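Apart from one protein chain that is not included, each protein chain of the complex appears where it belongs.
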Amino acid sequence: MTRQAISIAAQSGKVKAGMNWFIGIGLFMLPLIWIDPTTYLTLTVAGFSLGMLIFLIASGLTLIFGLMDVLNLAHAAFFAFGAYMGYTVLNLINSFGWSETASFGGSVLYLAVALGAAGCIGGILGVVTERLVIQKVYGDHLMQLLVTVGVSFVLVEILKIIWGVNDEVVPVPMAFQDSFIVCGVFFEYFRVVAIILGVGVFAALQFVLKKTKIGIIVRAGVENREIVKTTGYNINRIFTLVFAAGAAFAAVGGTMMAVFNQAVDPGMGDQFLIFALIVVIIGGMGSVTGSFIGAVIVGLSFNYVAYLVPKMALGVNFMIMAIILLIRPTGLFGKE
Amino acid sequence: MDGTEKLTFSQKSRVSTNAGALDPMVYLKAGIIVLLAVMPFVFPSFRVMDVMAKIMIFTLVVASFDLLLGYTGILSFAHAMFFGIGAYSVALILYHAPEPAWYHIIFAVIISLAVSISLSLIVSFFSLRVKAIFFAMLTLALAEFAHILGVQWTSLTGGEDGVSFVLPGVFNFNHSFGTLFHAQMNGRLVVYFLILISTVFMFAGMLRFIRSPLGRVLKSIRDNEQRSIALGYQTFRYQIYSIVFSSAIASMGGILFAMWLCYVNPDSVFHTAIMVNILLMVLIGGMGTLYGSIIGASFLIVTENWLPGLLKSVASLVPENATVQMLADRWQLYFGILFVLVVLFFPKGVIGTIRSHIRQKKLVG
Partner (left out) sequence: MSDSILSLDNVHTHIGKHHILQGVSLDVTPGGATILLGRNGAGKSTTLKTIMGVYPASAGRIRFRGNDIHDKQPHKIARLGMGFVPEDRAVLFNLTVEENFKLSMIEENERTHQNLEDVLLLFPALKTFWNRKAGLLSGGQKQMLAIARVFVCDHALLLIDEPSKGLAPIVVDQLGEAIVRIKDKTKVILVEQNFNLARQVGTDCFILDDGRVVFHGLTEDLAKDKAMMKNYLGI
């Protein structure tokens, strides 16, 4: 290609990207036809926060797939374990009587403790799963799918043994039961926290992957294990770490979702796995940015449609997934 | 195993000359069918019949799944969904029909074929567009969606409570013809034989399918898609055949399942656990063996029926220990562990292992 051709190609690429943004924003504004602006904004805030919760789950999935080329369907179980862990911790804190005294700072602190505990349990489960099972099936997608389905099944059964089979009510820190109104738009405190957490995780992930040494090693390890090994890095340990991190994200997402829904049940992993799968497929497997955008799309469209035609909410997500797959089989940010 | 062994080497012509009186497999096959046929008269207990009927139905479903996974190399998590479509179509039609008659069942067969074929065409169209691993995720999401639909679309499906219905005419369980060898000759027995006959026919159909030139192309696609493309096969078309055919069979299995239970609910036909069971059956029997589905289904359904009781009786030895009671209650846990172990250490399954053992012996001997 000559230099001129390259510049033309680059330009048309830019034009195309501009078009995509245009279409995206257009679709984003589309519900305004049926919904009045303040309700629309309230729904947007709610949808965005739902999207961020889903992103927490999907990010772990896409991290593990994108970096390690492992499709981990046990993700739903990590998520459920995280949710139950958060529930247990919040219950424990609640038994000391915070419900009367908690300030906003206190609520955030309690939530942080619960999230930390969930992250720990997720990380531990991740390490155990990777060491015992995943290491044996690197490079074989079919085996990975099968074995992680099995692991998921086992983990959920263990969860039922520990916590029982019934739905449980999650105590929500006081301050998160409140909301504030700005110009007629509702902001629930917890949703704001969810948005901050989601965006924070996204930024942190981007930074670690793009800018740090560990990010370089991990990305290199995905592409060519042998070079990384012979350069002097223990790639197995690094991959265990990545897997554990992915599992921890799922568990943190689980606690967030438990607080959000104010309830936990053993089957909750499967229900949210479907969202995570849709997000990862829309965004393109392995792209953290893609998952972020995908999660926002799913969260917003779910909320808009749930407001307009409640029964169609999940169906619309499926339609979006189908349409995007037809246009781009690898998802929005997926590589060929 | 001799007959199947030869077939894997695609020496079909030689087998057909050897077949007939000489092949011990023929006796085995005939023996299984006869055994299934006389079972209700020898052991006239509902429990035994129930286990037998479920084994047959799941053999069918598992074999059709094996057609996809083992013979075509497509991992679809939506297979249980097609099973559920069959089950729900017969249940809903008989439930809503003012006066259920035999032709409603035919009608249900047509409906479920139509739905499952068109849906599987759409699904297979996506399999053209996306990579295998993407496809697996897509179908998993679809299967979850079907489950949610089953639970939430209460006006059609009755939600989580499910649909119970009565079968028409001779199929009705209260319809009695008297007794034979102490066995109640009633509608249930008629359904049992309907299941037996349909299973044998459809299983034979699947055998024909894989032994046909088309089946051999499928195997070559599974082993090396690029090579098959290079040889001039439109691999996509063959994959569509496989997906559509196996989905249709799965929906037929669903119809038989619903007719046997006269009841369906979302958890019994759409739940991920059903899919995991089907996968486990395929794996235990061995992928790409078809006959393995009989072993896989038998093993799982028999254990499923006796394991909970066994665990309970073990647990009753230490009645005061709550943990033991809990561990005994969660018998599915052991299935899950078994599943993981089979995938990791025994990926060829029973039939597959026997086959490679025979092959090894032949190479040595």
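Here are a few things to note about the model shown:
Per-chain residue numbering starts at 1, and chain names A and B are given in the order in which the chains are listed.
Here is the rule we use: a residue touches a chain if its C-beta (ideal position, glycine included) is under 8 Å from a C-beta of that chain, and two chains touch if they have at least 3 such contacts.
Computed from a prediction, not measured in an experiment: that's the story for all the values here.
Shown chains touched by the hidden one, complex as a whole: A.
Within the full complex, the residue among A:64, A:228, A:282 or A:320 touching the omitted chain is A:228. Of the listed positions A:92, A:220 or A:308, the one in contact with the omitted chain in the full complex is A:220.
Although one chain is not drawn, its touching partners on subunit A can still be listed: residues 213, 216-217, 219-220, 223-224, 226-235.
By our rule, only the chains that are shown with their structure count from here on.
Interface residues of subunit A, counted against subunit B in their complex, comprise 71, 73, 133, 136-137, 141-143, 145-147, 149-151, 153-154, 157-158, 160-161, 270-271, 273-274, 277-278, 280-281, 285, 311, 314-315, 318, 321-322, 325-326, 329-330.
Partner subunit A is touched in their complex by these residues of subunit B: 73, 75, 126, 129-134, 136-138, 140-142, 144-145, 148, 152-153, 272-273, 275-276, 279-280, 283, 323, 326-327, 330, 332-333, 335-337, 339-340, 343-344, 347.
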